[in-house]
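Left out: one protein chain. Kept in place: all the others.
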Amino acid sequence: MSSRLAAITFNTFREAVRDRVLYNLIIFVLLLVASAPLFGQISIGLEKLILVNVGLTSISIFGIIIAIFIGIGLVSKEIEKKTLYTILSRPVRRWEFITGKYLGLVLTLVVNAVFMTIGFFVALFIATRTFTRDDAGLLLAIYFIILQFFIVTAITLLFSSFSSPIFSAVFAFALFVIGTFAEDLRNFAALAQGVTKWLATGAAWLVPNFSALNVISQVAHGDPIRPQLVLFNTVYALLYSVAAMAVAVLIFERRNLK
Amino acid sequence: MQTPALEILGLAKSYAVGFLRKTLKPALQPLHLAVEEGETFGFLGPNGAGKTTTLKLLMGIVFPTSGAARILGHDFHDPDIKKQIGFLPEQPYFYDYLSAPELLDYYAQLCGVSSDARRKKIPELLERVGLGDVGKTQLRKFSKGMLQRVGIAQAIIHDPKIVFLDEPMSGLDPLGRREIRELLQELKQQGKTVFFSTHILSDAEALCDRVAVIHKGELRGIGVVEDLRSKTNARTEVVWQGSGALVSIAHLVTETHATGEIIRAVASAQDLDMILEKLRQQRAQLISVTPVHGTLEDYFLTHTSEPETVKA
Partner (left out) sequence: MKGRRKSTTVAVLLLIAAFTGSVLALHQVDTIRGKQATLEEVLYIPSGKTLKRLSLGYSSLLADIYWTRAVQYFGQKHQQEALHYEMLDPLLDITTDLDPHLIIAYEFGSIFLSQPAPAGAGQPEKAAALVEKGIRANPTYWRLYFTLGYIHYFDRKDYKAAREAFQKGSEMPGAYFWMKVMAAEMAQRAGENSFATEIWSHLYESTQDAMVKDNARQHLTALSMEREIEEIQRRVETFRQRTNRLPAGWYDLVRAGLLQGVPVDPLNNPLKLMPDGTIQVADPAKIPFLTKGLPPGWKRPVKHQ
């Protein structure tokens, strides 16, 4: 089992790496990060702040775009091109297939984030000529961004296990936006009454909470992040991803593939 | 008695169609057939007959509306038995970013073939299917014929006992077809069970021990090729001189061909006496009377033109 899972994971990774689209996006991000020092010229003293904000936000947003963009094709492309047929005719379980795809994409995103982080720190060094203790916080912010990738990839696969690529992209993106405002949803649920209250409360806990995983502003201002937050955010992100993938597996196992 | 390599026990599939998904459109009526180990079995039918549906059901790509199947004695959905199954889908497409050796390596890994075995077998197999010199070329650069060969290779890289092929000759030029035919004969010699669907009858005639004919989701006939051939109405070719005589028997013959005064026509054996009598009356001069062997094509056409309920 694990060798099959590993094989599919690695193959998914290999596919993403050989897909030229990925390189274009990476180059774009690197350009963005490289141009950050220019922003610093406009507002004196805020150079590092702006660079951190732009850099981390780019890594986050582009990672999520890549996650959704590639994620929607992972399953649908295999069905459309019928490559899935020759996979299913082998001892591969359907759950192994979709989980392998998930792990492969997550691996791709992590590697991608590593390269972007290196680029980011290079830009930071060019701009500020030094590293301070606070910069460890930057790594923590990137770790949280990677946790976001875990969740986004899982929900993208969940949707693409049953709907077409375009709808999957739309739903996944919508869920990401809603998840960013998850706490406002909770506020709304607190104010609402009756049926609306129950629905809103349910939705508020069901929706992935991305605002908890976004510490870019804090880190940009050098504020420390509590270790317990790191622990529970990690647990949350992993468990949520597992839950989403479990649903994806349940759906995919029952699907009649064309 | 040995367990059949493949037993299809009433597999059926209907699709819900229509706006409200209320109507059921049957793609495959309950199918019963068995294939013995070592047989090369042909699954014939026109396009849309249900051949691909049957294969998809057997592979677990779609789920049956009813019925079951057993492969090598195991439930057809048992994942472990798939180590013994090879499958080549119709008009296959493979990961175009991989090279042929990479693809085979990946697929073999998924079947549990050890890395030593892979290292040894893959170059051999590529050689055998005529792809010995493709090296690291990515599959996106392969021609259709080359892809078909890769397809066969991936179907047998893990040395399965039974191989399922959906239209293995499609898109190949005559040379390619001959090579694939040879490969299939090799498989047969190795004692593998081969189940392939096709609508090219000459291939089926040449390779198969038994065939089944399927039309509009229903099994129309099954049996040894020879038997089926002879089941069709025997026909006779009649050649005579005297074009004037044609008129009186035109309704009894087909495939008339005239070269000057010499007429050649084909008629069914039972009408032969009547034809000869008529020709004699017209004072035509008989040249030859020759029986024409039934072909599988005749059998095929007969059973796929009108709706009928035929059992093997």
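We just call them A and B in the order they show up, numbering each chain from 1.
Everything below uses one rule, namely that a contact is a pair of C-beta atoms (placed from the backbone, for glycine too) under 8 Å apart; a residue touches a chain by one contact, two chains touch by 3 or more.
For clarity, every value in this text was computed on a predicted model and none was experimentally measured.
When the missing chain is restored to the complex, the residue among A:I65, A:I79, A:A203 or A:A243 that touches it is A:A243.
Here one chain is not drawn; of A:S76, A:T108 or A:N233, the residue touching it is A:N233. In the full complex, subunit A contacts the hidden chain through residues 93-95, 181, 183-184, 187-188, 190-191, 205, 209, 211-212, 217-218, 220-221, 226, 228-229, 232-233, 235-236, 239-240, 242-243, 246-247, 249-250, 253.
In the analysis below, only the chains that are shown with their structure count from here on.
As a whole-number value, the distance joining the C-alpha centres of subunit A and subunit B reads 48 Å.
Those residues of subunit B whose C-beta lies close enough to touch subunit A in the complex are 56, 59-63, 79-80, 82-83, 85-89, 91-95, 97-98, 106-107, 109-112, 154, 158, 164. The part of subunit A that touches subunit B in the complex is made up of residues 3-4, 7-8, 11, 14-15, 18-19, 81-93, 254, 256-257.
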